[in-house]
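Notes follow once the structure below has been shown.
Only a single protein chain was left out; the remaining protein chains are all shown in position.
All chains are identified by letter, namely A and B, in their written order; residue positions are counted from 1 within each chain.
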Amino acid sequence: MTVVGGDAGGLSASPPPNSVSRLVGSGRADDASRSPGRSGLFRGAARVAATLPLLALAGTITILTVKALPSIRVNGLHFLTGSAWKPGSTYGATVRTNGVEHPLGASYGIWPLIVGTLQTSAIAVVLAVPISIGAAFALTERMPTWLSRPLSLAVEILAGIPSVILGLWGVLTLGPFLAQHVYPLVADHVPDVPVLRYFRGPTGHGEGLATSGLVLTLMIVPIITATTRDLFRQVPTLPKEGATALGMTDAETARRVTVPWVRTGIVGATVLGLGRALGETIAVAMISGAALNSVSANIYGTMGTIAAAIVTQLDSAYTDGTGFAISALAEAALVLAVITVGVNLIARLVISRSGRLTAPVGRSG
Amino acid sequence: MDRNRGRRLWELAFRLGAILALALVVGPAAWLLVGVVAKAAPHWRWSVLFTPTTGASGGLANAITGTVVLMAGVLIVAGTLGVLGGIYLAELAPARRGGKQGSSVLRLATDVLSGVPSITLGFVVYIALVLGLHWGFSLAPAVVVLSVMVIPYIARSTESALAQVPTGYREGAEALGMSPGYALRKIVVRTALPGIVTGLLIALAISSGETAPLLYTAGFTNSFPQPHLIHTPVAYLTYPVWTFYNYPSNEAHTLANDAALILVVLVLILLIGARLITNRAERYSEGTGR
Partner (left out) sequence: MTRKTRGKRLVPVFVLAAGLVAAACGSSTASSSTSTTGSGGTSAATPLSVEKPPAATLSETGSTLLYPLWNIWAPAYQQKFPQVSINTAGTGSGTGISDAANGTVDIGSSDAYLSHSQLSSDPTLLNIPLAISVQVIAYNLPGMTAHVKLNGTILSEIYQGKITNWNNPAITAMNPGVTMPSMPIVALHRSDGSGDTFIFTQYLSKQNPSGWGNSISYGTTVQWPSVPGALAENGNGGMVSGCKHTPGCIAYVGISYLSQLLGDGLNYGQLQNGNGNFELPTPTAVAAEANYFTAKTPANGTISMVNGPVSGGYPIINYEYAIVNSHQQSASTATAIRSLLEWAISPTYGNSSQYLSQVAFQPLPPQVISQSTKQIAAVK
């Protein structure tokens, strides 16, 4: 499930960047803190509420780390570099390594999952950015309101489609369609040269890297489109009119005025879309094939992501009576959290520099 | 001349490209919606709305009411905490030196939390509450995980809505001698209300469409929701979509398709509602010469 940028959800009138009102507000806050009673209580409650996300974040990381410790102690760095998800003989003897009890032969490496996570997200971002910018232009420039309103709404609706429904559609409709009509065409006509060679070879039946990347594209396109659309609306009319007056075409205005004006905002929205693609679970679990041990040999093959592995492997992990498999999953969740938090921090950094985007974007399901 | 022709071609390509891009966004959305309706419509029975699930057949009344109860829980918990947090971030957080916005750590944490994958949150709540505190599959852990997911969203959209309240309103209230708390309640929050409500509706749309974190917190049940916070599982609409499409019987597939249709309708109602509120608010604020 997706959230479009706070603005995209409807607050499309431009939020004044760090408006004066806040300065005024903070002045009044000092007054409020002096006056006891109801407003003091309110202030306290509001403060607690505002602190909750910080606590939740700290709690999440702490619980995952504690739960992951046995796996960290046994698997070490191999967890990140190894390519085999080996539960070991869960029905056989248990052994001890570094003081941690685990089934004989159990060892976990999530390199293929890390690669799969990055591959699907990369496909999504590379495709989504140009599509979103183009769609945002179409929505904001020279389109009558009676047309742009419903189309805008359609973009928001696409953002609101639950990911399990996108997954179902991807696996039952889009995947088989692409595998029958599109992938073979591409695979046969792409030249056999480095890089493009990755697009050749067996095309499978529609579950795998390419379909997952395309469905993730559909998920993040509305996020980036809606945010970019709102950014474009914030571009003052004067410079655009100036460019037109200088004889620039729309394309030139876009390239030289509008896009540079909001570049940092677009970068921020893109990184936020990336964050969502990295963490998407259910749809990818349905479409990717959710493989554990293999990196796809070409762009059509089945693969897996960290998030999909967590949801598909949790049940199996419980058959490991030593709890070691659960610990490995916790470590995988920790790695995923670190990657997505890192991506988000970068995004916030970019945005705080641009100071234009004020609401959070991106949610993963 | 040649250069001009090149420019015109480029302009044409740009226009076409933009329209093609828009089509690439809207087209799949339409394809998907039509697909969902086309799959569910041929076997649609209205009784699905009123009959509870019996196994993988029957209706979806238990899942519909379960989703409604979960959304109500999210509205109460995340709505209260998220709006309070947003008010704090926008209005009450102490300013820092140099006139810079205070509470940047809280704001950062809110934003970062909104990017943590829901499966990660679900896994943590499962370990900590379902198992750790022995709450079992039940309403409370499900509402907790959904709330943690959407509180950042509600807080930031509330903050954003408050930030858009024109400075003149605050100055006017102050000039009229209103106390800051009274002005906040009666003028500022009231003016920002459409924005806040829009944020809440979208947050509800998010929580109604979640699957991954609910699988390991809410459980599933054929019964209607019971008045117990813990130890009693709750049904929800995404479960039949995720589980029943994988079942051998045709009734199960029909239920999965029906659940998908109901979910889409629910989300559409929430999103269109949010859009209508925003449009009205925009027209209103334009009318008052903002």
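Here is the rule we use: a residue touches a chain if its C-beta (ideal position, glycine included) is under 8 Å from a C-beta of that chain, and two chains touch if they have at least 3 such contacts.
Model, not experiment: these values are computed from the prediction.
The chain that is not drawn here is touched, among residues A:100, A:291 or A:307, by A:291. The chain not shown here is touched by just one of B:22, B:40 or B:56, and that residue is B:56. If you put the hidden chain back, the residue from B:51, B:65, B:104 or B:222 that touches it is B:222. Only one of A:45, A:69 or A:84 touches the absent chain when the whole complex is considered: A:84.
Within the complete assembly, residues 84-94, 103, 105, 171-172, 176, 179, 202, 204-207, 285-286, 289-294, 297, 301-302, 304, 312-322 of subunit A touch the chain that is not shown. Touching the omitted chain from subunit B are residues 54-57, 130-131, 134, 136-137, 215, 219-223, 232-233, 243, 245-249.
Assume only the chains that are shown with their structure count from here on.
Between the CA-based centres of subunit A and subunit B the separation comes to 16 Å, rounded to the whole angstrom. Contact residues of subunit A toward subunit B in the complex are 1-4, 6-7, 9-13, 15-16, 18-32, 35, 38-39, 42-43, 45-54, 56-57, 59-60, 63-64, 67, 130-135, 137-139, 141, 151, 153-158, 160-166, 168-169, 172-174, 218, 221-222, 225, 249-252, 254, 272, 275-276, 278-282, 307, 310-311, 314, 329-330, 333, 336-337, 340-341, 343-345, 347-348, 358-360, 362-365. Taken in their complex, subunit B has these residues touching subunit A: 7-8, 10-11, 13-15, 17-22, 24-26, 28-33, 35-36, 80-82, 84-95, 99, 101-103, 105-106, 108-121, 123-124, 127-128, 148-149, 151-153, 155-157, 159-167, 170-171, 174, 179-181, 183-184, 195, 198-199, 202-203, 205-212, 215-216, 238, 241-242, 245, 256, 260, 263-264, 267-268, 270-272, 274-275, 277-279, 282, 285.
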